[in-house]
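Apart from one protein chain that is not included, each protein chain of the complex appears where it belongs.
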Amino acid sequence: MDTLNILLIGFISIVIVKNLVLTKFLGICPYLGVSGRIDMAFGMGMAVTFVVTLSGTLTWMIDHWVLMKFGLGVTRYVCFILVIAGAVQLVEMYVRKFFPFLYKSFGIFLPLITTNCAILGLCLFINLWGIDNLLEAVVLSFGAGIGFTMAICIMAGIRENLNLADVPECLKGAPITLITAGLLTLAFMGFAGMIR
Amino acid sequence: MSPVSKIKHFIQQSWLLIISSFCFGLLIAIANAAWSPRIEQNRIYKLNRLMGELLPAAKSFELTVEMKVELAKGKRVKSNIYKALSDEGGCVGWAFNCEGPGFQDKIELVVGVDKDLEKVAGFNVLASNETPGFGDQIKLGYYRSQFVGVPAEKLELVKTGDDERIDSEIVAISGATVSSEAVVKIINLSLPQIKEQMKEKGLIGNAR
Partner (left out) sequence: MPGEKQATTELYKRTLVAGLWNENPVFRLLLGMCPTLAVTAAVKPAFTMGLSVIFVLVCSNIVVSFMRNLLKPHLRILMFTLTIATFVTIADLFLRAFQPRMSEVLGPYVPLIIVNCIIICRAETCASKNNLIVSIIDALGMGVGFTLTLCVLAGVREILSTGAIWEIPILPAGFVPWAAMRMPVGAFITLGLLLALVNAVSKRKY
């Protein structure tokens, strides 16, 4: 029961309170680039969730069962990024071959995701927070993906409406998106302190 | 393709990768070997500096024991207990690190206590991510000075009161109730458990 409690609280905290995009500044590039339309945003979010869950788990396993056991902590960054890049390649090949319908909906985003800071960032944060059991790592990675999807869909919804508004010329595009993101962050700050 | 030519083809394609991986690995190993003693030294120095502020009579700190402290909801965290030694080698107090959830993220504290674990000598913040200007004030002298000399029993957070009086009532920082309460809660949860575990190991009352 206690474990379930911890997992549930961890999940909610990473989706809302410690949202990767809005509080930790991870994944901003795709956030600004792909949040133009809701369907694209959702596709990107799903792709990120898929990859981040897989990467988070894999990197945690490699970190705990290989790197720390043999004292190779200093090669952590190199190993993580290679694992992430490799996992993304494998996932793309696999999805393209066996699940073509899935590939159509989010496959094109997969190569972009390797340089998404959110993936590497999450793996490093899991390491930083000292998560020491596999199930918690899996739940947190999944929660991070869901948080990213939620943030990017909210932004896409707002931007679709912004297109119809009278935005000054110099603010069009990235500036107004950033200011909107700032206001979203302010709104999400209200959730801080929710998890004690 | 026969196996040999397959291997040959593989090496032809990736010899650069293999050689450069080797070189990079070597570079990282050299940098690590050269700098990791210094990194460790930095960590120890920082901890000693923070503990030294709490127990000024101490000349050195010795890691005595590592124990597990149970926070709320079954989460267990590691806590290191350091013995504060004077120049003659006598015990002048103890210091331990503890942590718990704060407003934004977790707060890590290092708490100093006297040698019989009867009075708290104060705390220092090791790491925290509280709201700047509000929860951040737990690092300031105003809040921290209220903990100097309080009895090592259950502390209570109050909103208004006399902050000059040294007793087990701590006045919260205005506008930062959650952060103030987090600090009190961390000390309330960790101190009794550490006291009990140290009594079991026979370390208190054994001031040599």
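All chains are identified by letter, namely A and B, in their written order; residue positions are counted from 1 within each chain.
To be clear about the criterion, contacts are C-beta pairs under 8 Å (C-beta built on N, C-alpha and C of every residue); 3 or more make two chains touch, one makes a residue touch a chain.
In this text, all values refer to a predicted model and were calculated from it rather than measured experimentally.
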Practice item. Sort through A:32, A:102, A:138 or A:158 and give me the one touching the missing partner chain. Key: A:32
Check your understanding: In the full complex, which of A:40, A:74 or A:138 touches the chain missing from this view?
Key -> A:74
**Study point:** Residue among A:121, A:145 or A:193 that touches the chain left out of view
**Key:** A:121
**Study point:** Interface residues of subunit A (partner: the chain not displayed)
**Key:** 22-29, 32, 74-75, 77-78, 81-82, 85, 114-117, 119-121, 124-125, 128, 168-171, 174-179, 181-183, 185-186, 189
**Study point:** Absent chain, residues of subunit B that touch it
**Key:** 13-14, 16-17, 20-21, 24, 27-28, 31-32, 35-36, 38-39, 42-43, 46, 127, 131-134
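Note that in this section only the chains that are shown with their structure count from here on.
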Exercise for review: Round to the nearest whole Å and give the separation of the Cα centres of subunit A and subunit B.
Suggested key: 29
Practice item. Report the residues of subunit A in contact with subunit B in the complex, numbered from low to high. Key: 2-3, 5-6, 9, 18, 74-75, 78, 192-193, 195-196
Review point. Which part of subunit B faces subunit A closely enough to touch in the complex?
Key: 24-25, 28-29, 32, 36, 73-75, 101, 103-105, 131, 178
